[in-house]
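Quick notes on the structure that follows.
Excluded from the complex is one protein chain; the other protein chains are retained at their positions.
Moving on, here comes subunit A:
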Amino acid sequence: MIRYIFAAFLTLSAASAHAQMEIQEVTSPGGIDAWLVQEESIPFIALEIIIDGGASLDMPGKRGATNLMMALLEEGSGDLTAREFQAKLEGIAASFGFSAYDDSISISATFLTENRDEAIALLRGALIDPRFDEDAVERVRAQVQSILRSDAQDPDSIANATFDAAAFGDHPYGSSLDGTVETVAALTQADLFEAHRNALVQSRIYVGAAGDISAEDLGALMDDLLGNLPVDGPELPPRVEFGLDGGMTVVPFDTPQSVALFGHAGIERDDDDFFAAYLLNEILGGRGVESRLMHEVREKRGLTYGISTYLVPKTATEVYLGSVASANATMAEVVDVVRAEWELMATEGVSAEELEQAKTYLTGAYPLRFDGNAEIAGILASMQWVDLTPEYIVHRNDFVNAVTLDDINRVAAELLNPEGLHFVVVGQPDGLESSD
């Protein structure tokens, strides 16, 4: 039986797009919650399942276990080998995606209405009863190790790894969730079963669904799909502070264009000032060619193809990051411009006009996000994961519009720390050297 807890009829009104959606909050007979947007015009369903925890649950010395485990969920389950599983999946033209992130894992499924039962049976097997057959483990292990070897020679990956290690040390955030060639080589089948046991747990599940399915059917389906997973998992890792001081780290690498990652501590997702910070980031480096950094570095000086900044609120910390690439000869100039813009924004803030433009853009763009079943299912799952209610969709633009010039400029002074900005540059940048 389905208990209807809440059904919100939402009208998203911004610019002039009035997207209307009914979000149904569904609780399955077994007690699993999901949000649903029922949309019957195309006979398929998109399902997004987020499970809190993710690769941060890797056991000591087992870095890469969660990632390898997730990559193996499509490689056989129950009495099906990897090839049998995939042949069945292809036969019903369904597609599944299994991904590991720092703080969560995600399972995406798209399947036709007419094949719903077969698709759910296959997905259930993958989630509840994966085999982790030795030949599959070896095959996927070799693929991950191949990726790790390539990452070791890729400037962007080198920049990420260097930055994360310096900022977070031994915390899981300090290393790649893919693991290292060594840790991945050492993972056993038992490690994968343990990672599976730890990562896929009922109490941390968030489900979004969109498409051609009723609330009743979704409820029944969820119990079937997820009801046999263990209830709870191990504790999540403790909070970690951003541990990198301002400065410069140059990683020599023989390539024509330097890439840079820069940043400092950020702001929590549920901070009262988050919307002010969000708008601030839009203006500084978030909104494509309209941002100050794009204007200064690309439009005015032609020094890059792209520069962007992003707020990264994670479960156990918060970062404010940016990235840019420029020829070895010009990266030093780019760094100077970024530092100067950071300083200018911290001290003088934004203009009323900039704030207004950013608000208009963000509020107008919001309804356009709900663009297709998979996108909607993903948004519904993510909202639950970060503890929002369905009504948030109605009020979200009000939160954006409520930010005042005083708010945003106070937050600019508090959040932006020109001295605290640390750059990791990979390449052979002229005139740049590592600070101490």
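Operating definition for what follows: a contact is a pair of C-beta atoms (placed from the backbone, for glycine too) under 8 Å apart; a residue touches a chain by one contact, two chains touch by 3 or more; residues count from 1.
The rule we apply is simple: contacts and distances are computed from a predicted model.
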item: Listed names "ATP synthase subunit a", "Phosphonate transport system ATP-binding protein", "Sarcosine oxidase subunit gamma family protein" or "Protease 3", matching UniProt entry of the absent chain; value: "Protease 3"
item: Selected residue (touches chain absent from view) among A:Ser146, A:Thr188, A:Ser203 or A:Ser434; value: A:Ser146
item: Identified contact with the non-displayed chain, of A:Glu25, A:Glu39, A:Asp102 or A:Asp178; value: A:Glu39
item: Hidden partner chain, touching residue among A:Gly169, A:Pro234 or A:Gly372; value: A:Gly372
item: Footprint left on subunit A by the chain that the document does not show; value: 7, 9, 14-22, 39-44, 82-83, 85-87, 90-93, 110, 112, 135, 138-139, 142-143, 145-146, 149-155, 254-257, 259, 287-290, 298-306, 325-327, 357, 360-368, 370-374
